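Removed from the display is one protein chain of the complex; every other protein chain stays in position.
Presenting chain A:
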Amino acid sequence: MKRVRISQQEIVFAVFAALFLTFSVFLSGFLSADNMLTLLQNVAVLGILGLAMAIVVIGRGIDLSLIAALAVPGGLVLQMVQNGHSLPASLLAAGLLSIAIGLVNGWLIAYAEVPPLFATLATGLFVAGLGQAALFQLDVVQWSDGMAGFERLGQGSILGIPTSIVMFAIACVVVFILLRKTRWGAYIYAIGDNPFAARVTGIPSRPIIVLQYVLAALIGCFAGLVLAASVNSMPTRIFNSTLIYDVILVVVLGGIGLSGGRGGVVNVIIGTLLIGTMLNGMTILNVPYAGQNLIKGLVLLVAVITDTLLNPRNEETAQQGDI
């Protein structure tokens, strides 16, 4: 008899479905179209960040500097415009800064062979510090008149769908094409699956690893702009929040194993939906903040344990890539 194997993705989807049904039945107002859109809107930025993290995790890395890459280039745009620079010039500067963050991360990991956990932890702290010390006047960078019109990136709606959801959808499509339809995407999977085999078969592993981190930083910057447009300011202090754990939660929960080479955009969407449903339901139920953290922590723990049970480490996968 064939043994039934359930992937983590399926388990998470089942949990999401169960939670969704329970809330729909017992929470009045949960299953309205309006609330569904709000639910998605609240996690759109988290979802975009999840896509960035997914690219890196599939390639057997992790990027802890992602929140700095969201806050600092995004804040730079607002600060430069406030200081009288033009919006296109500010966007260009932010793009270049993001690419620089990605290149440094990638170089440290691919060429200097620093473990991703330490490399990105350090660059994240450095970039956040750079922002506070040299770039921003205040932690919360206010929206200014020069940004007029740009808030549409995160506010309002397109064909009745809130813009931030549309941005998440666009990011999903772009990352999906990149991962599944391009050679670079295939290389990222190959490196994540077995870096040594990938190198032996002639895949340019190091440049591809650098590419992963550059892409992650650029997507992070995009998420930052959507966030800033949505709240009409850039709270750069967000670097000190627990957002990075939420992003890892989305990725791991969605079923992208931390040992690399597995998963894709669909997993990020499922992970984001589950987090969104949990947060939305808990807000409607008026669960206090501490309780919300407790529940999120528990869910992450269960997800990591399930991941370990379903994708057991063997000698090969244990050698490298365990962050």
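Simple rule for what comes next: a contact is a pair of C-beta atoms (placed from the backbone, for glycine too) under 8 Å apart; a residue touches a chain by one contact, two chains touch by 3 or more; residues count from 1.
Simple rule for what comes next: contacts and distances are computed from a predicted model.
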item	value
Name of the absent chain as recorded in UniProt (options "Ribose transport system substrate-binding protein", "Cytochrome c oxidase subunit 3", "Pyridine nucleotide-disulfide oxidoreductase" or "Allophanate hydrolase")	"Ribose transport system substrate-binding protein"
Selected from A:Val127, A:Leu225, A:Ile256 or A:Leu279 as touching the chain missing from the view	A:Leu279
Among A:Val231, A:Val266 or A:Ile295, residue touching the chain not depicted	A:Val231
Candidates A:Gln142, A:Thr182, A:Thr201 or A:Thr308 - the one touching the absent chain	A:Gln142
Where the unshown chain meets chain A, residue by residue	29, 32, 34-35, 38-39, 41-42, 45, 132, 136-140, 142, 155-156, 162, 227, 230-233, 235, 237-238, 240-241, 279-280, 283-284, 286, 288-290
